[in-house]
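Just dropping this structure here.
Removed: one protein chain of the complex. Kept in place: all other protein chains.
== chain A ==
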Amino acid sequence: MASQADFRDRQFLAVIGDEDSVTGLLLAGIGHVTAPPDNQKNFLVVDAKTDNSAIEAAFENFTTERKDIGIVLINQHVADRIRNRIDTYTQAFPTVLEIPSKDHPYDPEKDSVLRRVRRLFGE
């Protein structure tokens, strides 16, 4: 289980998603760029040209390497592209949350957490 100190300093959200979702969430004010030497952004814009490996690398970076992120938001259609990676992710921190996007309606059947909920209730 996550240790006590672990989530004390997790204060940012991260986004992996299409341009519109990222723009909107940045407008809400979640965007953060770390101090100049490394200039790490906490968001990644994914379009049709983005490689799956790039998405995976960003996901890896947000979930395991960076210690200041508490919630990772990921568009569901992007999550589908690295579905295997998401399904095997079971840590409590940071939380991975699948969000709907403008062009892709939300499908609760695909959500890894909702699927666990359903499985637990034997549906």
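Criterion: a contact is a pair of C-beta atoms (placed from the backbone, for glycine too) under 8 Å apart; a residue touches a chain by one contact, two chains touch by 3 or more; residues count from 1.
Just so we're on the same page, contacts and distances are computed from a predicted model.
**Q** One chain is missing here; what is its name in UniProt, given the choices "C-CAP/cofactor C-like domain-containing protein", "Exosome complex component RRP46", "V-type proton ATPase subunit D" or "UBC core domain-containing protein"?
**A** Missing chain, UniProt protein name: "V-type proton ATPase subunit D".
**Q** Based on the whole complex, identify which of A:67, A:83 or A:116 touches the chain you can't see.
**A** A:116
**Q** Could you please point out the chain A residues that touch the chain left off the display?
**A** Within chain A, the residues touching the omitted chain are 1-2, 4, 7-8, 10-13, 19-33, 41-43, 45, 70-71, 73, 90-93, 95, 97, 99-102, 106, 108, 111, 113-114, 116-117, 120-121.
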